[in-house]
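To start, I am sharing the structure in question, which I have written as structure tokens.
Only a single protein chain was left out; the remaining protein chains are all shown in position.
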Amino acid sequence: MFSSLTFIEFLTILGTAAFSISAVLAVNKQQIDIFSIIVLGIISAVGGGTIRDCLLDTPIFWAEDISYIYIAIVAAIIGFYSRSLLTRKWITKAYLYIDAFAVAMFCIQGTEKAWSFGFGLPIAPIILGTMTAVGGGIIRDLLLQRPSLILSRELYAIPIALGGTVHAMTLAYAPEYKGVSAVVASALIIYLRHLVIKNNLVVPNWAVINPK
Amino acid sequence: MFSSLTFIEFLTILGTAAFSISAVLAVNKQQIDIFSIIVLGIISAVGGGTIRDCLLDTPIFWAEDISYIYIAIVAAIIGFYSRSLLTRKWITKAYLYIDAFAVAMFCIQGTEKAWSFGFGLPIAPIILGTMTAVGGGIIRDLLLQRPSLILSRELYAIPIALGGTVHAMTLAYAPEYKGVSAVVASALIIYLRHLVIKNNLVVPNWAVINPK
Partner (left out) sequence: MFSSLTFIEFLTILGTAAFSISAVLAVNKQQIDIFSIIVLGIISAVGGGTIRDCLLDTPIFWAEDISYIYIAIVAAIIGFYSRSLLTRKWITKAYLYIDAFAVAMFCIQGTEKAWSFGFGLPIAPIILGTMTAVGGGIIRDLLLQRPSLILSRELYAIPIALGGTVHAMTLAYAPEYKGVSAVVASALIIYLRHLVIKNNLVVPNWAVINPK
């Protein structure tokens, strides 16, 4: 990954680091040591892609390029020691946008990888793309015994799945535009996440069990 | 799956739908949106078989036949919008019996698939068959932060494992009767589940830690 650092590679590093730092942000009142933070950081960063690669029966991406693990470890350690900084309001906000970039990128990459394997076309690549983006965070939350996004009304996975759907439709009907589509679908995810973050959007009551 | 709809295929569709709808029934007082219900429905329906296929190192069954995913999605949506109906007493009862059919079928199919791979004979196929039937529900309950059947004294997995054992014994000693055995072992599971449902049977105190 480091041999020739392109823009995509820079984004991948940023995204991996953002996912790993989420482990620090996910800790609420629990006592967690730095070793657990590193473990949770690695899981947050590569968990979703790991399940994807298991399902695709292809070599696990971080075994092919171990730098993902190094990035996750370094980011988790930096996150651990800069925890007081991370709770500052503008950094929290900046983090949400870096996270939006990261989920967009990982979803589109995951969708495209699954599509290239012809895995359960046309809908399974969307599932695997979304899982790439959110799977690690869900395992992290299980291990932290906190409610995962499955139990949250925040619009988090839905924008991701929509972006994955746009990209899958391009791959199905206009594969020659897949480069453009990767950018457009990512931008869509980021824009939708921006709307959600800015306006605190949640799933409306009519689409929720026990809305209260 | 849909090309020529045999009786087995009809049962598979019914069973997949029943497993998916379990996601709606598993929600107690939590706020869950329809997107989460669809995700949980898919996981309930195909989770056990997915782990089985990973362990067998064979292509994931729903990637080979994506209609399982469509059935799970449609069933979850129908379940979401007919939630008030699902709590009616006779429907709850009917559901328990459909579920009994489903777990019986998935256990026998899973046992037979693992056996055909020569996977850890003779006992691993029983484990994988039982896992096919109950694995998705266990992941669903983990994600919903509710106690799974591991923590329940209800006789749910034991009848399933018994049916799997009967079928595995046939595959070992009288493979020429495997068709008959599939029916007999399924019937055994359904009958045992019927007894459990009818009489509210639980594991007796002498076989329980902290029986109270």
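What to note about this one:
Per-chain residue numbering starts at 1, and chain names A and B are given in the order in which the chains are listed.
Here is the rule we use: a residue touches a chain if its C-beta (ideal position, glycine included) is under 8 Å from a C-beta of that chain, and two chains touch if they have at least 3 such contacts.
On a predicted model such as this, the values are computed, not experimentally measured, just so you know.
For the chain missing from the display, the contacting residue among B:Ile127, B:Ala182 or B:Val196 is B:Ile127, taking the whole complex into account. From the options A:Leu14, A:Ile60 or A:Ile98, the residue with contact to the unseen chain in the full assembly is A:Ile60.
Of the listed residues B:Ile60, B:Ile138 or B:Ala168, the one in contact with the hidden chain in the full complex is B:Ile138. Subunit A residues in contact with the hidden partner, per the touch definition given at the top, are 24, 27, 29-37, 39-40, 42, 50, 54, 57, 59-60, 62-64, 66, 69-70, 80, 83, 142-145.
Residue-level contact of subunit B with the missing chain is found at 54-55, 57, 119-124, 127, 138, 142, 145, 147-148, 150-151, 153, 157-158, 161, 203, 207-212.
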